[in-house]
Structures are given as structure tokens and as C-alpha cells.
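Removed: one protein chain of the complex. Kept in place: all other protein chains.
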Amino acid sequence: MNYELSNDRFFDPNPAVKKIAQELYSMVKDLPIISPHGHVDPALFAENAPFPNPAELFIIPDHYVFRMLHSQGIPLESLGIHSLNGTAYEKDPRRIWELFAENIHLFRGTPSGVWFEYELSEVLGIKERLDARSAKRIYDNISEKLSQPQFRPRALFERFKIEVLATTDAVNDPLEAHQSIRDSGWNGRVIPTFRPDSVTDLTNKNWKQHLELLEVWLKNEITTFTHFITALEERRTYFRSFGAAATDHGAHSPLTLELTGSQIEEIFQRARKGTATPEDAKLFSAHMLMEMARMSVDDGMVMQLHAGSFRNHDQRLFDRFGPDKGSDIPHRMEYTNNLSPLLNKYGSEKNFTFIVFTLDESTYARELAPLAGHYPSMKLGPAWWFHDSIEGMTRYRQTVMETAGLYNTAGFNDDTRAFLSIPARHDLSRRMDCNYAAGLVARSIIRMEDAAEMVVQMTNGLVKKAYKL
Amino acid sequence: MNYELSNDRFFDPNPAVKKIAQELYSMVKDLPIISPHGHVDPALFAENAPFPNPAELFIIPDHYVFRMLHSQGIPLESLGIHSLNGTAYEKDPRRIWELFAENIHLFRGTPSGVWFEYELSEVLGIKERLDARSAKRIYDNISEKLSQPQFRPRALFERFKIEVLATTDAVNDPLEAHQSIRDSGWNGRVIPTFRPDSVTDLTNKNWKQHLELLEVWLKNEITTFTHFITALEERRTYFRSFGAAATDHGAHSPLTLELTGSQIEEIFQRARKGTATPEDAKLFSAHMLMEMARMSVDDGMVMQLHAGSFRNHDQRLFDRFGPDKGSDIPHRMEYTNNLSPLLNKYGSEKNFTFIVFTLDESTYARELAPLAGHYPSMKLGPAWWFHDSIEGMTRYRQTVMETAGLYNTAGFNDDTRAFLSIPARHDLSRRMDCNYAAGLVARSIIRMEDAAEMVVQMTNGLVKKAYKL
Partner (left out) sequence: MNYELSNDRFFDPNPAVKKIAQELYSMVKDLPIISPHGHVDPALFAENAPFPNPAELFIIPDHYVFRMLHSQGIPLESLGIHSLNGTAYEKDPRRIWELFAENIHLFRGTPSGVWFEYELSEVLGIKERLDARSAKRIYDNISEKLSQPQFRPRALFERFKIEVLATTDAVNDPLEAHQSIRDSGWNGRVIPTFRPDSVTDLTNKNWKQHLELLEVWLKNEITTFTHFITALEERRTYFRSFGAAATDHGAHSPLTLELTGSQIEEIFQRARKGTATPEDAKLFSAHMLMEMARMSVDDGMVMQLHAGSFRNHDQRLFDRFGPDKGSDIPHRMEYTNNLSPLLNKYGSEKNFTFIVFTLDESTYARELAPLAGHYPSMKLGPAWWFHDSIEGMTRYRQTVMETAGLYNTAGFNDDTRAFLSIPARHDLSRRMDCNYAAGLVARSIIRMEDAAEMVVQMTNGLVKKAYKL
């Protein structure tokens, strides 16, 4: 049952729009991939080992996939997810794969579904649909591919034409994998991103341990807030020495607020004693965003803000399996008031780029597009997470572009842990960008020559400029 | 001026999409109707009397219709709405009908408008448009139909191919009409739904009277919260004996919260003394949602939550005409935090189905789709009330499906008091579902064979599964 993906997929079915979209897409489809933000493990490229099997490639590490199966009552254990308390979990990758295949219908019309089809067909060259009947055959087929040298991570990196890939790395990460990549002589450009959440979020239960790790790096005790700041600045310098271009901040809320020196010191001391309150934690995060903006003005690192996820909403699941298991749920966000202190102080600084993401689409047209359409330092990140999808990207363009304009957006990023999905996600994004621009041309809102420039910007120009790559 | 409804109505005008939609629609248009949630009066089928006249059929009982006329300055009295304070109201159904006909232009582009056209043309077989000139003739025409046996409620029920119709019934309802239906030997399946709002909402001015009615059922005094719970459990058992499959909860807010035994007892005692505060009422409702979920886990009844309507916003209108007169206005809702206690405790229970509805569409993509896309017990109800419309259903699909997937939704329900509108609403819903699936096929997001399965699920499969019918 041979089949190919449609060349016209995701384009508007209107022939006039589709024709323009095809023409625009032909201009950008083969451009290199810039991936300035994501969660691929750099060890993949340090080790360059073969991917072990289809289940460990597609299911076990991808919470986009297994949370959908879980939502239909399929236990995570049966999908090979390790429980923390030692209960049994499925270890046979074939059985995990077959369970996935039996439930592949759950992904109809979802981004995971279309990415998966791309990965199977275009990355792995398997021209058959997955279902319960084809599961075994496709499993063997994939396994055979994975054993070939051209399916190792570095070979795929090159085949995907990735010009630069940024990982996301905790403040205390020694960046050993990044060091190994450099030492190996391989010339794929993989750079780290500085993410200090573990020490800026006082609600983190291991905050004190993370602080102690920071002391190791500082080769000194951290007994005051000033020491703490110095340690963070040193870590940023360390990250930059590996080519890091950006920092990333995953806050519960985008509140920003500058405390006085004594206020922040008092909170810091309470945190050290383990007596910080929830209010302390809120203020500490808000103040730390101000500090991070200040450091970015100083050292030129691009500052990314990913706010608005209620992490580990399902407490029992978290206790059993740990974080990133599909129960992070967005909640309502407010940016106009919350970002006011930061934008007032740093939003017009020449050396500063501040890229804001949201999971609350009601803020696109109401708050974020007007803010990005005013403050020179602020750019709007692409449709994030649940909204990195056909309809999500469509809404993003429709609600953001008229107010912010194209040039106050930061291009696309894939934000993925799933390495094989990178070309699938960029291809989808390029198609949606071309389709959007085609819709403007077909309605005579812009001219074709404008659209041609715009799609190249959307694919390549904006992201390089925003991330200073 | 003969006319017919277009066979292609509501489908995308794009020929490629329309053709696929037509093909899909042909697969589902004649499937039986499942109506798991609505407000049709069961006495209709117990008595099986002819509908009295066009005004009492289409206008007087339908707040969707008369609120639109009221918004243009037409007094409710002139539309035959009984005032509570004894002031005069129009009693001539012909004059009410003519007033409606003169203002039929107000319904252009509204769901009430398209439902009405269907009812006139498809249910009553009247192939003429209503306006001021045709009003009298159509009135006579409808009246003549209503006198025929094939337009009595039971005959229509069968003609509409209703497989099951759930009514919504207050906790203290004796279910006499349901008993009469059973006794009559008629085999139309009409089942009750358990709605305890009158005793779970302490802001209800008649709360004490409702509690006393509950005592009658319990054949015992209700002096403690434990008695209260026992009484509710007994009522649920009674409802289930009539085939009830679900409960329904219309809360001002979706807050859920488990109080301690002494906390809830204290609030209950204050309520009995009439000294409960607004804060008490809020906490009581929140706690009762937890109790209801617990009972559903125990007895298997599906739990529906319809939160977010500010009831009787127009106080003067309420004082004159009572509830359900078109001034219930949605307000902003929050689910991620509010449902956390309930979902954490019961959201992964195998025996539990929790169907959530919203009037705040900004929560679809942000909160409800991610929640339904994680918790096995939670399903997302269809576009509700104001959003049960062409554009509303389109937005629902666009914002919900990519994250929740089709299979975490609960199919369609008509939620209507207006019996004649049932086939109109289901037909509209089927058309929109087919149009949505056709859009996916036309953009190569899914295959035609997937779409064929999906539209049957949307029409029939999902609702039966969600409501355990």
C-alpha cells in the first residue's frame, strides 16, 4: 500500500492561493534550518550512536505522543515510561510500538500526526501508513534503517541541512557534551542556551542543592545575593565561550519587578534558610527577570521568556514519573502590566533583544503584538508548544501580523526534544508561512515580490537577526 | 414563492472541500439522533398533545428567539411572555407570530435563523419564507399541520429518528412525566438527567425549601451534611432507576475544593440557619463538585459541568419575568487552577467520565484542550449555547482538535428546550463536522478513509461512548 505525502499538503485548497503558495514554497523549502531554541540532547551528537529502536525514537522520549495515548486510558508504564517508584514498566520496544500503532487514529488532525507521517515517509523513506496491521513490518523496516550509518545523528544533522542547533542547558550543566562535540572535530554547529530556572525559582524543591552546585562553579561560597549574581554572570560567560547566543526563562508568570537591594537580599537569605514564602518566590522570580535583562544588555545574550505553563498539573503522575510527562497545562497570562517594569527600563536598549512566547493566544492581538509593535527590543516568538500546529500558526499570523508587522517577529523555532521531528516541523512551518503570504497576495494585500522577500525572512532572515546568529 | 434549502448549505464554497463534505455528509445524515443533554419537557411525550399554535411552538418558550426581539426594544409582554407581577401580556398567538415575522430580519446570519428555516421547511414542509406579508398564510399553514397526528410529539420523535433523548431534571423532580412515558408502553427512549443545582447552590433564595423537599424524599430530617449527602445519593439511585446516565451541574464558576468534614459541616449549618455568606456559598459549591465526582466514581453516572454563566444579569427583567429570559451572560472562566483538585483526585479514575463545557472560548486552546488531552476521565463537551453555531463550531474544531484530538471530545448535544429544533441542530452540527473533516482531507492533513471514520464518530460514536449509552 505505497503512498507519498502530497506535495500540496497544508496549503489552502483554493487553487489561486495554492498556486502562489507552491511558488513561494519552492523558494524556501531547501534553505538551511536554523534552530535557535529546542531541547535536543547534545549527547546525541557527542556520542553519535545509532538510535536504539523505534519506540525509543518516537514514543518514550516524546511527551507530545505518550500524553495523547495516556489521555485515552493507556498507562504510561505500558508505553515504556520509567516510573520513579520502581513499579514495572514495559521493556519490549516492539510491544510499545504495536500499542502506539493500534492507537494511531488518536493523532488524526494533530501536529504529532503530521510530523510522524513526515518522519516516516521523508526521513526514513517508509512509504506505508502505520496501523495495527503494518506495525511489525514497519518496526523491522525502521530498525534496519537505524542500523545504517546514514541514520546516525550527525549524518542526519547534515542531511537535514541544520546550520545551527541550540540546545537548552541548565545553569549548572557542565556542557560536557558540547565540549565533546568541539573536541571531536565534527563541524556541526551545536550551541548551548543558558537556562537558570533551577536557581531563580524558589519553589523548586532542590533550590538549595542547585545553589550549592553554583558554589562549586564559583569556587566560593554564595552567602549574599551579590555573590549569587556574580556566579550567574560567570556562568553566562562560560556558556558564551561555547557559542551560546541566548538565555531562556520558563516562568510561571511574566511578572517583572525591581526590588530594592535590601528587599532582594532579605528574600535571598530566607531562601537560603528554607523559609522563603510563596510571595517571596514570586517576587524573586520577578526581580530575577529584571537582573537577567540587565545582564543581557551588558553581555548581548538574547533573552527568551517562556511563561505561562502550570507545570506538573497532575501531581500523582508527577510523583510517579517526574516532570515533562504531558501534564503541563497553560493558564491565563497577562503581559501588559507584568512586563511594564522590564520594558520601561530595558525595552529601548539597542543591545537588547527580548523574545516573548505565550501559551495564551488571547494575548497575541491584545497585548503582545502591540508591545512588540512599539518597544524596539521586544520581538514576538513563534506559536509555541500546543500552538506549533497548522491552526495555531494560522491564528498566530492572523492575530499578530497586522499590529506587530512581520519584522517584529522572531521567525520559527522547533522547540523540540525529538530530533527526527526537526525537519518535519520546519517543513510544516515553511508551508504555513508560504500559505499565509499566498493568502495576502491572492487578496491583493501585498504583491508577489513582497511575498517572496517575506517568506525568506520568515524562514531565515528574522531568526538570524533576532538571535544574532 | 417556493424555495428549498440548499443541499450544500453551510459547506465551504471551495468546490474541492464542498465535494468531500457532501460525500462525508451522505454517510452520516441519516444516522439516528443521540441527544444526551437538553431541556425538552418530558411532559410533551407523556401527554403527546398537539402543539397548540405557532407562537407557543416557536417563540414563547424559546429565549434564543425572544431575547433577540427584546434587544431591539420589543417588550417581552408583546411576545406573550407571562410577567410575574400580573401586568398584561399579549395572548393572541397570531399577533405574536406577526410581530416575530415583521422582525425576522433580526435573525439573519444567526443560528436561530438557520434552525428556524430548517424547522419550517424540513420539519413542517412549508416551502415559503417568513416575512410580514407571508406571516398570516404561514401561521394558518403551520396550524393546520399541528392538528395532524403526524405532528404530535411522539410521532415527530420517531420521524426525527431519536434513539435516546435525555431531559434535565431538578433533584427533587418526582419524574412523573418519565413514569407516565414508561407506563404508556410507548418505546421512545426518554431518560432523565440528575441536576442538583437548587440544593448545591446556597445563593438560591429557595435553598431551604428545596432542602425540605429533599427531606420528603429521604423520609427523614436532614440535620447534618452527612444526611444531605445520603439524600443526594438516594436521589441519584432513583434517577438511575429511570435510566439516567448523567448528572449536570450549572455552576457560576468551576472552582473545585475539598473542605474538611468540620468545615463543610459548619457551612451547612450556617446555610440551614440562613446565615451562610457569599464565601460560604462559593466554598460549598466547590466542595459539592468534589462530592459529585466522588459519587460518579461510585455509581458510574457521567458528570457534566456547565460553568460560567452570570445568570439573570438583568435584575429588573428577572423580577418581572423570572429566570431563562435571555439575560444570562457569560463571564471569564478559569479551569486550569480551578479544576486542579477535582482532576488530581478523580481525573484518572477508570469508572469516571467528566464532561466539561465552556462559554469562554479563550479557554478552549489554552486550558480545556490540554486538560482533556491529558486526564483520562475528562472529555470536552461540544460548543455550548451561544457557540452552538456555524462559526462557533468552526472555532471549536480549530482550537480544540489539534491538542485534545477528536477522541477526547464528547460528540454533539443539542441542549435545547425547543423540541422542533432538535433535527435542525443535529443537521447543522453534522454538516459542520463533515465540513471540518473535509477541510482536513482537502489539505492532505488526513486521508479520506480516516475522515469517513471520524464523521461517524462525531455523529454517533463519541457521544455514545462518553455518555455510556
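Chains: A and B, in written order; residue numbering restarts at 1 for each.
Note that in this section a residue touches a chain if its C-beta (ideal position, glycine included) is under 8 Å from a C-beta of that chain, and two chains touch if they have at least 3 such contacts.
The structure displayed is predicted, hence computed values, not measured ones.
Remark: the omitted chain is touched by one listed residue; of B:306, B:387 or B:443 this is B:387.
Note that of A:57, A:214 or A:442, the residue touching the chain absent from this view is A:442. Interface note for the absent chain: among A:40, A:317 or A:369, the touching residue is A:369.
Summarising the interface, chain A meets the missing chain with residues 14, 16-17, 334, 336-337, 340, 343-344, 347-348, 350, 362, 365-367, 369-376, 398-399, 401-408, 439-440, 442-447, 450, 453-454.
Residues touching the missing chain, restricted to chain B, are 5-6, 8-14, 67-68, 70-73, 105-111, 113-114, 129, 310, 313-317, 326-332, 359-362, 386-387, 389-392, 395 (touch as defined at the top).
Rule of thumb we're sticking to: only the chains that are shown with their structure count from here on.
If you average the CA atoms of chain A and of chain B, the two centres end up 40 Å from each other.
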